[in-house]
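Have a look at the structure that comes next, please.
The complex is shown incomplete by one protein chain, all other protein chains being positioned as in the whole.
Right after this comes chain A.
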Amino acid sequence: MQKLLQLPVNAVNIVKGVQGVTQGQEEALSPVLTPDSGPQNWYSAVQPEELRHLRSGGTGGGGGGGGGEGSEDRSALEEGLNSVQTQPLRHDDLKEMLDSNKDSLKLEAMKRIVAMIARGKNASDLFPAVVKNVACKNIEVKKLVYVYLVRYAEEQQDLALLSISTFQRGLKDPNQLIRASALRVLSSIRVTIIVPIMMLAIKEAASDMSPYVRKTAAHAIPKLHSLDPEQKDQLIEVIEKLLADKTTLVAGSVVMAFEEVCPDRIDLIHKNYRKLCNLLIDVEEWGQVVIINMLTRYARTQFLNPNINESLLEENSEKAFYASDDEEEEDKKAEPATLAKRKPYVMDPDHRLLLRNTKPLLQSRNAAVVMAVAQLYFHLAPKAEVGIIAKALVRLMRSHSEVQYVVLQNVATMSIKRRGMFEPYLKSFYIRSTDPTQIKVLKLEVLTNLANETNISTILREFQTYIKSMDKDFVAASIQAIGRCATNIGEVRDTCLNGLVQLLSNRDELVVAESVVVIKKLLQMQPEQHSDIIKHMAKLIDNIQVPMARASILWLIGEYCEHVPKIAPDVLRKMAKSFTNEEDIVKLQIINLAAKLYLTNSKQSKLLTQYVLNLAKYDQNYDIRDRARFIRQLIVPTDKSGALSKYAKKLFLALKPAPVLESPFKDRDHFQLGSLSHLLNAKAAGYQELPNWPESAPDPSVRNVEIPDWSKCSSRKDRKEKKVEKPFYSDSEGESGPTESADSESDSGSGSASASGSDESGSGSESEESGEETESDEEEEDEEEEKKKRKKLDKTKAKKQCIINFDQFDMNKITSVFSQTLAPSGSIKMYELLHRIKGEGLAVEYCFSRQPFSPEPNMVAVQIQFTNNTNSETKNLHIEDPRLQSGMRIREFAEIDVLAAGESVTVVMGIDFCDSTQAANFQLCTHTRKFFVSIQPPVGELMTPAFLTENDFKKEQGKLMGMNEILEKLTLGEKCVNEHVIVERVTATANLSRVPCGSDKECRFAGKTVSSGCLVLVTVTTKEGGGAQLTVNCEKMLIGTMLVKDILQALSQ
């Protein structure tokens, strides 16, 4: 359809097309079984079509980009008809192949068709034949059909509808990838009639259990929005829902949709702000760019300008960093209005969170990510911190030249405002002879911006070398750069001038002309001091041949003829002599000079002027004749001359403002850096203005997520429920830990949380439980007293089981057993397996009892408590259909025959988790219902205590050095005041036993993983001032790293 508008390209192809004819004919003999004959095929296939264009397309050739839709449609139709008529044979082949039963033939046909599409040839008449194959079994055929469908559906809307049912079926497929691809194609078909179907599909997919499908749903949102903008409101609802998603997979895509559909709905971000910050590092690169750009805008509306009190910044940055959330909120509430003026600036912890979490991304390999972080820092960070981006930007300068081009544009803008930032990297902007001219010119721009009193001499020396370059455009730019340095830095003005004057004797026209022009501008700034240069230039007029330069000199002399009263008339005399041989621009300036001299020094120059004007009167060029006539009327007093001649002197010798030499990049920073609009220095379509900082900060509490209120039963249960459900839906659920912890954490803690998040990126769902730990720890603090009461209850429960266990240990270890049983009793946490509402009255909770599971020692014992809250009996409680990761095993509890109304019962089951934190999924069945549930162990529960002596411990530790040792420094939390608390925290986190130790600065713990029996050794060494070092030695590095993370969290609370 677009062929009408592209004659030039087609014309080239015709030559090839003619060549293709012969090949095509040969091919026709074996039309079906020639594999991979795409190119010849295509060329010969389209040849008649192109000839047609040659005949009739002349009118369409100049159509340009616009091409109205109506005409396009018509041409498509025409073309379709035409191609059917002119080349029935070729396409019949393809149709035949598509209709055949063999997949290989279909595939071959589709490949040829795709090759046609790729080359921009029309294949729309094949639509019916192709669309039939949409349900083909062969995956590749199917994919190619999709490609075709997406390309042509818009043109053949009715026929495209035939395929819809296939996709609708695909949306219900049990395989998440098929669901996703069905949604993807369905949403890519731009047929307005299916908008309601798309809307429904997107809504459904947005609550799909697979994050990948949800990601696809996010992708589909902008597609639908562009197809039918009226759906905006409904789409925003979906976006809102998806923004709450906690997976890294979805985050980037949904923010993209947000940016395209409703970038102004900043209120949707509030609740998700902290989560997005924390997820950011694990989001894929492209998503990171989009999120960072969006957060930049968000931060500009929500936080205060960090540079508002620049002088006070230094002393307060410390406080801002550590100050707790609550204090600040109080601060702000107290005097929000006067804050900006009187109060020292205190950075919002959320603002800090953003800066901190984006910083590591400066190390990304992706230039777009680095640039996004750089612009974020430039727009949001306190002045003192912006500097860190310079290094990363300089790194990008070693990338491809296109990347350099964009980066240099941005650096040029930044270097005007923050010159100090790039000064250390001055030499990185030195020009290489191999740089393309556009890069060279930009580098010059940056160098000029960076020039100051201290480095100007080096820069000028460098510039001098550039002037000798063979690239003339670049030389011209260098001379201008020198001129700009001279205007900006007073000290070097004279040096620069002298240098430029020397350049006047250069052999190259361009150099001379450019220098004269620059000198002219410089002289205009302070002409009185430089009459000698003007004199020098007057002398030059004898030698310089470049017209532009001659013209500039004449202008200078005319303008400042009062400074060189003796020379000026003489120059005019010389010029009058050579007037007829001069170039036009020079002639014009001679006339100007004559006029100015006539006005100031009419005695000496009157005759000369008249002579010049007379010569000009008969010049060939009408410009010159006009100018002469006009000037004569103006300056030579006659009877007829009007009022204007009185003002002639004012007109000609008015004080002209000195040209301002400033960077073209000045003030470009009102565009968001890194954006297309900034690069073009014009607003691009869809550009979102970077808002100004607010006068006073909006309420920071909007970003609070209600979850921290753990003591409230309801919210907690909701969360638990969610957690239990999720892993079941899909094994590869990308749910990651950082979000969980991020929600619940205050500012001070979130740093470590995101650190662990990135560490954990490899282990997916395992990190889930880290969040769990945090929750429970906080809970511990919040309701310590309640806890104490409960502890007692737990203890009694635990003790009962202890009795059974004791016989498994030697008597001489009983002491340590005792210490072991003490610890867990305080920290047995009940996890919810089935909420009573969801379980229709049956509530199930479980805990890790930390007792060996006697039937099979390498299983973790899980104690499950059933409570029947209904009014009727529940019968036949048992486990069915466990779905486990390979290697994992489960030992079910004996079936519970009857559970009376209101009763509770506790059973123990064993699960061999294979030393991984993968969840065990199974069904819990009653006589009426089945419930899907899953149990996921925290890493600390995957071990049993091991009893070692101090010497054994040291020996074992010695064996587990190097890669198996993980060292981590930490600051102990406020409550970790003594050894006792540390022991309690560690044993609460992991099922370890304390190893006796001589030093009171060290606590040692030992354990074995339950299923493989690998040793886990933990050492906590406390230091003065709340610092500590944590060492974990474990052969299983994954377990080690996760454990480190958990213990760190427990101790730094």
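One rule holds for everything that comes next: a contact is a pair of C-beta atoms (placed from the backbone, for glycine too) under 8 Å apart; a residue touches a chain by one contact, two chains touch by 3 or more; residues count from 1.
Following the convention adopted for this analysis, contacts and distances are computed from a predicted model.
Per its UniProt record, the hidden chain corresponds to "MHD domain-containing protein" from the list "Aldehyde dehydrogenase", "Nuclear pore complex protein Nup85", "MHD domain-containing protein" or "Geranylgeranyl diphosphate reductase, chloroplastic".
The residue from A:N133, A:S253 or A:Q851 that touches the chain not shown here is A:S253. Screening A:P128, A:P229, A:G686 or A:P996 for touch with the missing chain picks out A:G686.
In the complete complex, the hidden chain is touched by one of A:G170, A:P222, A:P306 or A:G973, namely A:P222.
One of A:S165, A:T192 or A:T437 touches the chain omitted from the figure, and that residue is A:T437. Touching the missing chain, out of A:N133, A:S188, A:S515 or A:S552, is residue A:S188.
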